[in-house]
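Remarks on the structure that follows.
Missing here is one protein chain; the remaining ones are kept as they sit in the complex.
For reference, chains read A, B and C in written order, and residue numbers begin at 1 within each chain.
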Amino acid sequence: MLAMFSTFPIDKGPALGKDVAKVIDLIDKSGLDYQTTAMGTLLEGDWDEVMDLIKKCHLKLRESSKRVNTRITIDDLEGAKGRLKGKVVDIEKIIGRKVKK
Amino acid sequence: MLAMFSTFPIDKGPALGKDVAKVIDLIDKSGLDYQTTAMGTLLEGDWDEVMDLIKKCHLKLRESSKRVNTRITIDDLEGAKGRLKGKVVDIEKIIGRKVKK
Amino acid sequence: MLAMFSTFPIDKGPALGKDVAKVIDLIDKSGLDYQTTAMGTLLEGDWDEVMDLIKKCHLKLRESSKRVNTRITIDDLEGAKGRLKGKVVDIEKIIGRKVKK
Partner (left out) sequence: MLAMFSTFPIDKGPALGKDVAKVIDLIDKSGLDYQTTAMGTLLEGDWDEVMDLIKKCHLKLRESSKRVNTRITIDDLEGAKGRLKGKVVDIEKIIGRKVKK
């Protein structure tokens, strides 16, 4: 399945870079396929591996924050694999030109 | 912690009542504190009990659907309990009047 | 259509009550049908009236915050009205018992 998530502390001021970096570091080392964006990270994997990683990221931020906000969106399509990049490529085929990605 | 989630199939047509009812039935029998709304269900509990219940609901819908979309928002405030109703009551105290809930 | 939204500053510390109260006060005075919950506010109305109100709430918080996070979910079903409470009542009819709301 595909997931998109973001997690951030709400008691650390307006600059979140250091906290987001801790999270991306964990994700990058996890072995799961992922994509970092300006609004959250996409993950591809099965339910348990995706959710275990998100929990780990959330708890990492809670170590130094009293209040953490985490959002997860899951798109679970039977039999779908390699969708992290594949979905956008499919859209480009339908439109007939490249789009920004 | 508090969570809000919604889960629904995207291949069953515009009427979702029967699928949503299956999910609410599972939640109601789970023993976790919850609140049903027109846009999703609020849960209060610790990470694992909340996420185990959401997984169960998601998989229930996947039994009869090829594609299920699930969204979760988590508000994890250290030491907070009884917030499902308590948060709105606190807001009413600040505003100084009752609001719709 | 139905919408659920939340808006909060991320640079004001872990306690959000005063900021949330400003938002609920605007909503309560707007005349739109709404429901306040511990995880956000549900609104019912057409696109423009819902979005204008959300913009007003977001900008209210930006007056005293450098960084505001706002999330909106829209469920737009043709011809649907009175769904703020009606959806949950329909679920109860399918399940055959009352649920927490």
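Points worth noting:
In this text, a residue touches a chain if its C-beta (ideal position, glycine included) is under 8 Å from a C-beta of that chain, and two chains touch if they have at least 3 such contacts.
Predicted model, so just to flag it, every value in this text is computed and none were measured.
Among C:15, C:32, C:72 or C:99, the one in contact with the hidden chain is C:72.
In the full complex, subunit A makes contact with the omitted chain through residues 2-4, 6, 14, 17-18, 20-21, 24-25, 28, 33-40, 42, 71, 73, 75, 77-78, 83-88, 90-91, 94-95, 97, 99-101.
Where subunit B meets the omitted chain, the residues involved are 8-14, 16, 65-67, 69, 71.
Residues 47, 51, 55, 58-59, 62, 66-78 are the ones on subunit C that touch the missing chain.
The rule is simple: only the chains that are shown with their structure count from here on.
A straight line joining the Cα centres of subunit A and subunit B is 21 Å long.
Centre-to-centre separation between subunit A and subunit C, using Cα means, comes to 25 Å.
Listed for subunit A are residues 66-67, 69, 71, each touching two or more other chains.
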